[in-house]
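This part shows chain A:
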Amino acid sequence: MLKIINGEVYDPLNGINGGIKEICIRDGKIVDEVPNTAKIIDASNLVVMPGGIDIHSHISGLKVNAGRGLRPEDHRRMVIPKTRITRSGTGYTIPSTFATGYLYTKLGYTTVMEAAVPPIGARHTHEELNDTPMIDKGCYIVLGNNEFILRYLQKGEYEKARDYTAWLLNATKGYAIKIVNPGGVENWKYGQDVSGLDDKVNHFDVTPRQILTALAQINQDLHLPHGVHIHCNNLGVPGNYRTTLETLHALEGKRVHLTHVQFHSYGGENWSGFASKAPEIAEYLNQHPHATIDVGQIIFGDTTTMTADGPWQYRLHKISEKKWYNSDVELESGCGIVPYVYKEKNFVNAIQWAIGLELFLLIKNPWQVFMSTDHPNGGPFIFYPYIIRLLMDKNFRDEMTKRVHKRVLKDTVLPHITREYSLYEIAIITRAGPAKALGLTHKGHLGVGADADIVLYPKLENKEEMFERPVYVLKEGEVILQEGQILKDWTGKTIFVELPENKAFQNEIRDDFEKYYTVEFSNYPTGLETFARYESVKVSI
Partner candidate 1 sequence: MSQSKFILITGRTTKQGTTIHVGKESPEFVEETSTVEMNEADMKRKNLQDGDLILVKSEYGRAILKCKKSDIPEGLIFLAYGLPVSSLIGTDTQSIGMPDSKGLEVEIEKYGENK
Partner candidate 2 sequence: MEINGVFIEDTYAEAFTMQASRVLITALNEKWALEAARSMTGFATSVIGCGGEAGIEGIETQETPDGRPGVNVLLFGTSKKNLQGQLIQRIGQSVMTSPTSACFNNLEGEEWVSVGGKLRFFGDGFQISKVIDAAINGHRERRFWRIPVMDGEFLVEDKFGIKSAVGGGNFFIMGEQVEITLEAAERAVDAMKKISGVIMPFPGGIVRSGSKVGSKYKFLIASSNTAFCPTIRKQVPSQVPDGVNSVLEIVIDGMTPEAIEAAMKVGIQAACIPGIKKISAGNYGGKLGKYHFYLRKILE
Partner candidate 3 sequence: MEKISDVTCLFCGVTCDDLEVFVEGDTIKEVKNACILGKATFMNHKADVAIPRIKGKETSIEACIEASAEILSQSHFPLIYGLASTECNAQRKAIELADLIGASIDTTSSVCHSPSLQAIQTVGDSTCTLGEIKNRADLLVFWGCNPAEAHPRHFTRYSVTPKGYFVPRGKKDRQVILVDVRKTPSAKAADQFIQIRPGSDYEVLTAMRALLKGEELEVEEVGGVPISTLKSLLEKLKTCKFGSIHWGMGLTMSRGKHMNVMALLLLARDLNRFTKVVASPMRGHGNVVGIATVLTWQTGYPFAVNLSRGFPQYNPGEFSSVDLLARREADAALIIAADAFANFPRAAAEHLSRIPTIAIDAKESMTTKIATVVIPTAQAGISAPGLAYRMDHIPIPVKKVVDSPYPSDQEVLKRIIEKVRSKLQNRV
């Protein structure tokens, strides 16, 4: 039992904006009151927030681990020595599993969603997540190029596509549906891509538009807690904002989350004409509350880009001439990895940087836009406090704007935006908003019944310092970090959805499965015995 007193509380889901409020904790949950015998944390001069929630990050899975394997030179830049409590690790852009847990905790994040898991790699993802301590976690299952889905849609069998999705989410212990470059990744398997929503997918008589609308409908019909999570077609391509807007139009009325929209808000017909179309995207979102986004802010410096979007990664490899890893995943997805350096004086990179900030600042409703760097694609997540400072501190932002390539000053609206985020708004984009969008009802807030995942930040003028130095981090009511030191090697839970089982349907897919997969049907699903700790979110259809 624990009571946090005297803290300045930011709990947007409960409308609390900086008021002094006591927080009582019992059995890992927030409760109305605790007896006087409860331990007390005096949070005078501290800011109290729910633990951070990352709605989109690449921390675990075949691709992440392939990225680790590809970049020993990156790991040498940051080593994390073992302590009596914690394990050692490495990694600057792709931290090892233990390091990932510790580093997120050191920022006050307590829940992180791995954003792209090919189903056949789900078991691997969960095994890795078991070794990712401290945080709760879940994963999104990529479906936009799944050949079962493509075949069902080709034959017009929507119900089968829906039942397959339900089966697959159960089998993989996923939390949400992810779409990555629908159709494009399938085409990449023969070295091609799609260029828009109405291109045909090779060998399957369907279009990206059909895939998107069907999966959004399935998402709706299965009553999944999170909207369909989309990485649009044409990522990174100049002029792609049109595809992004078309995607949003096509899915109007459905719950959708577009991810790393920074990479999808580009104007211009070629690289020399590269321009920001963030205002257009923001304007659309300001009119259409059905959609949420995360930004995918870029951070100047080295990083490792990794995505299921194989064709884009091949293009990026050709642009950057850096090493290239590609692995296509049978019947399901793909994966590409390319190291990349974002440079302040490179005008495309500078404008990308500005676009991210414009999205944060021009989208009026903070419940629609969430913090992300699309870790590690835009940069490592450890830079979130830096982004917070850019959002909260106009002067700091202006300084940076003057440092980067001058086309940012000349060609973007960023220098003219005066908005500064409040702590309340920061609490929305880093915890309350993602929790709401994810349908994680017991997270992202400090109301009674919520998980007691709580972080206490020092009140500092420099917001970057404030958010990288939590004084306390509590997980399920336990103090796991104090003054930068990890006190407990906490095992977090893996969160997944649990849909009603449909035994009859399994026989439907078994035949094709056995013909085209290379693993046995019975060995494919991830069983509950895999998990160190888990929490299933039951969904009734």
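Observations on the model:
Quick note on the criterion: a contact is a pair of C-beta atoms (placed from the backbone, for glycine too) under 8 Å apart; a residue touches a chain by one contact, two chains touch by 3 or more; residues count from 1.
How were these picked? Simply put, all candidates are chains of the complex that A comes from, given by their letters.
As the structure is a computational prediction, the values presented were derived from the model and not from experiment.
Here chain A is displayed by itself, and among the listed chains 1, 2 or 3 from the same complex, it touches 3.
Residue ranges on chain A touching candidate 3, taken from their complex, read 60, 62, 65-66, 68-72, 75-76, 79-82, 87-91, 94-98, 120-121, 123-124, 127-128, 131, 147, 189-191, 203, 314, 317, 323-331, 337-338, 515-520, 522-523, 527.
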